[in-house]
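Below: the structure, in structure tokens.
Here the complex is missing a single protein chain, while all its other protein chains stay put.
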Amino acid sequence: MMTEMLIPLLTAAVQSGTPILFATLGEMFTERAGVLNLGVEGMMIVGALAAFLVSLATGNPWLGVLAAGCAAAALGALHGLVCLSFLGNQVVSGLALTILGVGLANYLGTPYIGKQAPGFYAFDLPFLSTLPFVGKIFFKHDALVYLSYVMPLAFWFFWHRTRTGLALTAAGEYPPAASAAGLNPVRLRWLGILGGGFLVGIGGAYLSLAYTHLWTNGMTAGRGWIAVALVIFAFWRPGRAVFGAYLFGGVMAFQLRLQASGTQVPSSFLLMLPYGLTIAALLFSALRGRGGSSSSAPAALGVNIEPEQ
Amino acid sequence: MFGLTVITRQEPPKWGSCLIFPAALALSLGVSCLLLAAQGKPALGGLIILFQGAFGASYAVVDTLLKTVPIFLCSLGVAVAFRMQVWNIGAEGQFALGAVGSTWAALTFPGLPAWLLLPLMFTSSAVLGGLWAMIPAWLKLKLSINEIVTTLMLNYIGILILDYLVYGPWKDPSSYGFPMTKEFPAAAIIPTFADSRLHWGMVLCVVCALLLWVFLTRTRLGYELKASGESLRAARYARMPHGFLVLLVMGLCGALAGWAGLMEASAVVGRLQPSLIVGYGYTAIVVAWLAQLNPGKIALASFFLAALRVGVENLQLELGVPAAFGGIIEGLILLSVLAGQFFNHYRFKRSAS
Partner (left out) sequence: MTTASTATPPVVQLEAISKSFGPIKANQDISLDIHAGKVLALLGENGAGKSTLMNMLSGVYPPDSGRILIDGAEVHFVSPRDAIDAGIGMVYQHFKLVNSMTVAQNVLLGQEGSFIIRPREMEARVGELAKRYGLGIDPATRVSTLSMGERQRVEILKLLYRDSRVLIFDEPTAVLTPGETEHLFLALKQMTSLGKAIVFISHKLKEVLQVSDSVAILRRGEIVGNTPRNQITSSADLAKRMVGREVLQEIERGEVIKKEPVLQLQNLCGNGLDNLNISLRKGEIIAVVGVGGNGQQELVNVVTGAMAPGEGSVQLLGRDWKQFYKRPSWRDTIAHIPEDRLGMATCPELDLTDNVLLTTRQGFAPKLFLNRTLALDVTKTIIRRFHVACPGPQAHARQLSGGNLQKLVLGREFFRRPQIIVAEQPSQGLDISATEEVWHRLLNARTTAGVLLITGDLNEALQLADRIAVMYKGRFMDVFDASDEKKIASIGLMMAGVSP
């Protein structure tokens, strides 16, 4: 009886957590290269719109995903231009990007409210979906969810077992070391912004092509900000990000179910759950981290690279 | 990058930073025109409607001035917080809580005369807004929790609290399902000047600006605030009361944003409703960065961005342009200003090939 209630909830948690996972990994990618990007919310929603429009126009949702990644990366490129080329303040630039991105998406998306686009639908993975309990929770989803299973591993492998990952780490920890080694830390940070932005875009694409197949104004509802917090909560490591993303997915799914069940609790309080949980998560990390999570942060995070002369 | 090298300037440029904002404005409006055209709307015509909406008639200017008040108050607080490198993104939520606080006073004590009720409302909105801001401040001080995320989360929560109250316990039974509280009693409305719609809140703005200016330039705490914001290490070395200053600054910011909420609820609308929340807290970030800590510049920038909002409303009316259009312009302005400020300290040179 318990499992009958739990399984649909956990399945919904995975679904709900997937866009957050993509966005968190994307922001983590950027931050580990040393750039603080507070524009995730704007990039995510721009990605969602781009995915929707392209999928609607071409009938191919995969092209939509590609477009989402590129659109989010393009928006991120503005952040890169301001911070990496013009040495602007990274915090304020990211905020500006969110204001711009949200405005842009809501403006361009208004004519498409309520329309439907071809998207991703759930299918069973052969054999794996027949496994008891886990099979139903993890292996009866759409293609993007399956992609998200691979992402954290690919992320870890890229950062710890490739030369580029090593170079990006140096750019995020101590750019002078990268320069002295003959690398270009600014170029590496560009890679961090564009690569991370692409991932964030995919997270947005999930919202408009898989989680729903519609466009709604403001459909990210703060998920981008939750991703920023989750990067801190995950101590900048991909494994913990998975845990955090599914936790939030679970809470959001739970909140929806509770609302639908006609409970006495006012809907406003239910809607507060994810945001309150974010603060709780940061509290938890701070208490656990003992000396603040700042000790695990990339040492040069948020600090622009000053010119030599 | 791109064959250019960055060189540090030995002294600031002669033609000064006054060119940056006009250039940024021009760039943003230019891109906005393109976006209008992309949606099949008249580009230049749109600009004219924008301008007319803000300045075209006397009632338009009044609209702009009315919007300047909440933006100004929020920006004043945010600018002071930013000066101390405390990134308060939560003015929106503090605004909401301030509106809630004033509504509580107005609805709980409807019988009080204005000279008692209004000060009570000011107090309650400042307290609520200030407390809402001090929570993330305290978390930052005690646990080093990033205030950007906490203030932002509290925005969402604060607005939801307002929603709950308006749809729930404070709902006006005669409103036929529209989300709003009962009308404020007459004693709770901030009076206007003579026949116009302009209200005494504008005087408050001037008073706040003056007080803040005196505080920052003439007092010891104001000096400590300036120095602490410059270099955290020097502040610790010089034994600045850093923790106290952070709390003070955030409390001030929350109170000012709270008063902005009070203004809108009391003077402009006359009741509490969710449509009060239009993003003044986020616009304040743009203003604060444009104007740094100069109250005169803050006033000017607030007026400009208020004009932008009113103009966009007109665009909405005349051309059916979504309200989100304003966000595009604001975001672009801030990005271009950030990029433009580069030239205060650096310049480009062709790389040796």
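Going by the order they are written in, the chains are A and B; count residues from 1 in each one.
By definition in this document, contacts are C-beta pairs under 8 Å (C-beta built on N, C-alpha and C of every residue); 3 or more make two chains touch, one makes a residue touch a chain.
Treat the numbers as computed from the prediction; the structure is a model and nothing was measured.
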{"item": "Contacting the left-out chain in the complete assembly, out of A:Ala57, A:Ile113 or A:Ala181", "value": "A:Ala181"}
{"item": "Contacting the left-out chain in the complete assembly, out of B:Leu47, B:Ala227 or B:Leu300", "value": "B:Ala227"}
{"item": "Interface with the undisplayed chain - residues on chain B", "value": "5, 10, 218-224, 226-227, 230-231, 233-234, 236-239, 351-353"}
{"item": "Residues in chain A touching the chain absent from view", "value": "161-164, 166-167, 169-170, 173-174, 176-184, 299, 308-309"}
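Simple rule for what comes next: only the chains that are shown with their structure count from here on.
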{"item": "Between chain B and chain A, distance of the C-alpha-averaged centres to the nearest whole Å", "value": "28"}
{"item": "Interface residues, chain A side, partner chain B - complex", "value": "38, 42, 78, 81-82, 84-89, 91-93, 95-108, 110-111, 186-187, 217, 222, 225, 228-229, 232, 266, 268-269, 271-272, 275-276, 278-279, 282-283, 286-287, 291-294, 306-307, 309"}
{"item": "Sites on chain B touched by chain A in the complex", "value": "1-2, 5-8, 35, 38-39, 87, 89, 139, 143-146, 148-150, 152-154, 156-157, 160-161, 163-164, 167-168, 282, 285-286, 289, 321-322, 324-332, 334-335, 338-342, 345-346"}
